[in-house]
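I have a structure I would like to understand better, so I am pasting it below and will then ask my questions one at a time.
Only a single protein chain was left out; the remaining protein chains are all shown in position.
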Amino acid sequence: MSEPSRTHASLLPSVAAVLAGAVYMVFFLAGESQMVVFGLLVGAVLALAAFKHWRVLDAVGQSARDHQGPFSIVVVAAVAAVCLYFYDDAFVLFLLGTVLVYVLTCLGLNIQFGFVGVMNFAGASFFGVGCYTAAVLTKHTALPHLLIIVLGGLLAALLGFVILIPVLKTRGHYAALVTIAFALLFKTFLEVNDTLGGPQGLKAAGLNLFGWDVGRDIAIGDFEGSFYLGYIAVILLLAILGFIMARRMEDSWIGLNMDAVRLDETVSACFGQSIPRWKITAFTIGNFYCGVAGAFYAMMLGYIAPTNFTFGDSLILLSIVILGGLGSLWGTVVATGIVIIIPEKFQVLQEYRFLLFSALVIAILLFRPQGLLPRPLRGYRTLKSLPGKS
Amino acid sequence: MQNPLLSISNLGKKFGGVTALVDLDLAVPRNRIFGLIGPNGSGKTTFFNVVTGIYPATSGTVVFEKEDITRFSPQKVYRAGVARTFQRSRLLLPLSILDNITLGDHSQLENGLFFNLFRRRALAAQYRQLLDKSRDLITIFDPGLADRIFEPVVNLPMISRRRIEICRALISNPKLLLLDEPSAGMTHEETHRLIDDILQIKDKIADLTIIIIEHEMSVMERITDHCAVLNFGQKICEGTYQQVAADPEVQKAYLGVD
Amino acid sequence: MKLNKRIGLTLGLLLIILAGPAWAKEKVQVAFIGPLTGGVSAIGVGGRNSADLAVRLRNADPKAKYEYELVVLDDECKPNTGVQVATKAAADKKIIAAAAHYCSVVALAGVDVYHKFGLPIVVWGAVHPDITYGNDYKEIHRVNGTMINQNEVAAKFVKELGYKTWVNLYDTTDYGKGMNEYFSKYLTANGGKILGSFGVTADQQDFTAELTQAKKLDPDVIWFGGLTPLGVRIRLQMEKLGLTSQFQSCSGIISDAYVTGTGELAEGTIAFREGEPVEHLPGGKWFMEEYNKAGYSEAPDAFGPFAFVAMNLILDTIEEVGPKRKAVVKRMENIKDYKSIVGAVTFDEHGQNISPAITKYVVQDGQWVPWQDSEYAAGKRQLKRR
Partner (left out) sequence: MDIGLIAQQTVNGLMLGLIYSLVAVGFTLFFGVLDVIKFSHGDMLTWGVFTAFSVYLGLTLIGLAAPVLILVIVALVAMAAIGFLGAAIAKVLIIPLKGAPPLNTLLITLMLGTVLRESIRLFYPDGANPKHFPALLPDWSHSWGHFTLRFDNALMLLTGLLMIVLVQLVIKRTKLGMAIRAVSQDEETARVMGINFNLVVYVTFAIGSALAAFAGVIYVLYYNELSFNMGLLLGAIGFSAAAVGGFGNIYGAIVGGFLFAMLQSIGAAALPFASAYKDVFAFGVVIVLIAVKPTGILGEKETERV
């Protein structure tokens, strides 16, 4: 007797939804004229509204929740398929790679903010630590690049310890101040110091995995694809790994403990929770995610500078987390796609993009404060499917 | 008293200039239901908060099971075997019933990062155990809730929330349960149903001591073995309910008789 | 984009059937990249308008072989966005060439991308030497000068005016730092004395702390290396603190905004820029007339003429060798004495315009006036002396 109130949903609706989404993405990304892109966007909004009205979305959601494993595999396959479709379109691939980088980053911020409730307004700074680690280490050392990516995460986590004490001691808006001040400080520091390239930034070497130069175009037999396919393969793996870890964390006692700390510190303390322990855990792991994503990003981009790591960038990262829904991992994935891709497809709006983006976030916060895909209740579904040995 | 579970001596608590508890002496006997009576602001909840380590005591000692727990943090007090409910029901509203109850069992669970992330089968086994345990416990109070164990508590009525809160406190098998005004926000009838539940629990668990704060005198009359009355942070009377209810000073302070 | 091609083909066929025999010229795409948002967006928008003007004039010309379409991309003056739009332009094979970048930091970040994808670009505003000299990429060219030439002339000129001591302020961007490096180098070589130099952040508002220190050092000249917004603030705050030194700066503040931003205090500010003064060239007046005729709501600003020239050079080259990237790159290897509204353009082996002229400017009655035309040169007005 697991959930007697309803029957198991079929896998079909969610698979259909993913396929529809993938096809839509192909059209959207390939669309060049602004009219087409705009039409597709309006069409999507209308279709979603209609589907919501006919309760199609509920069915999809239910189906996805009941079949997490297969659903996730279908999603990954769909993402891979979309990437392969654009195998020689470097820009679209670059965009998709960027989305995946931000997915990993925002998953980290979601662990901090959505799980344990630590607001990190310096996400871009920790991301930047990863970037700079990669730029400096690829230039001055011969360390394997995979190790450098891990080191990027570790250094970001380490730098997080610098502001750990104020983060732990403060609450609410005072805690916001700590990270805001840190973000401002970090960017100014990068700009005025000379050793890290100052405002001009640094070049970062391209990723090289065990002798495979990822920055080279891919040619296998007759197939010739952009080198970005290689980068996407790597970041897709990292993002999946990050997602699985976050998901496992959510569906475990740790997720519960973190939720408890976020919702009520006093009650948590009365039931034996160590509040600092979970805050430190989430803060450090989240920063690690940011650092890993940053180190990879530096290698993919090839060039980094302080203007990438401003308070404004941190804000965009946080907007993604809130837009997706606090603590909602799938929400983060969807919101990242929207926030990164849509403005890019509307280059014609040029100088109006920031204005519209901000207005959009305001509208969502006003009318759908729970985010696009609100976090579902913890159902320990990933545990239920495991064979028992009790 | 022979071998009390909890003994309080000279306990004092001040907030700035305000004195909330003054030289309090109490001895709570084992396996009894101990009532704490007093008008609003007389220091009852403060007493709970000092015992559970939320507020540090200004003076005096709290001894639980022969161990001095006066300076313990809330976490250590919980591990020593003291669990509580709150006057304003404090469940984690967006979470499910199961999660809320599970939280109470923190000391029994494996909380290591490695265990939770990588030893998923062992975790699943622990999870199943806990699910059964929670279901069994909540079934005692209300079998209907056991069926809804994956639903969020935010939609539930007050009596269900109280029951879940008591389950949360009981699941770790504490030796001492502190109930802070369980009837608050409930109807008279609901209150008595809850009292039935508490008495039933008390029957089932041999080694359980309860301290209850309550304004409903009928409740106190029905379930307590022993009562103490506080006023302005001081104990003014102690005895069975009948004894304290008859005490003229108590009547003056609390029952509104001049 | 395969799918797109298919859709395009079908649509195209339909159009041809519908439109009958009116054969259009072949369409060719060229790109403009510059900062359209953020603090220096005024210059970016002016540049975009000017590049757009070049395309419009060309399309209006019946002799043109192709019909041009301008793709405009915003680099936000941020390197990451810069790499993103550089990738977008470079990876899009339909785009044949681009006039790109005002911000040096973005140009430096982008050059590798252009090289990797083989897109020829002509830089229209960024002045860092390394953009052209830091690599051997054949795809990179620049019509404006580098900060090296500018500072060499500047240092010599101000020394000749008889000033002896300087205090330098510079923003810590690559631009400001580079300016400071080269100006200091040539100034010291000419015997000028730098009493102190202060790095300031690029979005700083308050300079009273630095200027108070500067005042104590009591220099003949306050020199600033950076862009307009800071230049305005520094000039205004000098006045607040009673600093009576002469104010000297660089090409970064030669903009209409500097003059409107500082009001009367702009009078007598001196600065330097590569290229002949637009007003002096036969094409300059024509450019302004056409620009006004086209009805843009923003001014071309200081680097508009360079953007116009960069785009025109691209269009001329395409007309000559056809819309092929490789051919354009090859042709641009030997651009010599190309006539333009900023003077003759000749590229050296790094694609750098060995711009012969550096023009000295002074603000007179709310206008940037070439020094030789000013009443200061004629002796009717005096710069600040101590």
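Per-chain numbering from 1; labels A, B and C assigned in written order.
We adopt the following convention: a contact is a pair of C-beta atoms (placed from the backbone, for glycine too) under 8 Å apart; a residue touches a chain by one contact, two chains touch by 3 or more.
Predicted, not measured: the structure shown is a model, and the values here were computed from it.
Across A:54, A:161 or A:189, the residue that sits in touch with the chain not pictured is A:189.
For the chain left out of this panel, the touching residue among C:47, C:261 or C:323 is C:261. Summarising the interface, subunit C meets the missing chain with residues 37, 39, 41-42, 45, 172, 196-201, 203-206, 208-210, 212-213, 215-216, 228-229, 232-233, 236-237, 239-242, 255-257, 260-263, 298. Although one chain is not drawn, its touching partners on subunit A can still be listed: residues 113, 119, 163, 165-166, 169-174, 176-178, 180-182, 184-185, 188-189, 191-192, 266, 311, 315, 318-319, 322, 326, 351-352, 354-355, 357-359, 361-362, 365-366, 369.
By definition in this document, only the chains that are shown with their structure count from here on.
With centres computed as the average of Cα coordinates, no chain lies farther from subunit A than B. Centre-to-centre separation of subunit A and subunit C, using mean CA positions: 37 Å. Subunit A and subunit B have Cα centroids separated by 42 Å.
Once the centre of each chain is set as its mean CA position, subunit B and subunit C turn out to be 74 Å apart. Subunit A contributes residues 26-27, 30-32, 85-86, 89-92, 94-95, 98, 188, 191-192, 198-201, 203, 226, 301-305, 307-308, 344, 347, 350-351, 353-354 to its touches with subunit C in the complex. On the subunit A side of its complex with subunit B, the touching residues are 1, 3-5, 245, 248-249, 252-254, 256-257, 259-260, 263-264, 266-274, 281, 377-380, 382-384, 386-390. Residues 1, 3-4, 36-37, 41, 45, 72-74, 77-80, 83-85, 87-88, 90-92, 104-105, 108-109, 112-113, 117, 128, 172-174, 177, 199, 201-202 of subunit C are the ones that touch subunit A when the two sit in their complex.
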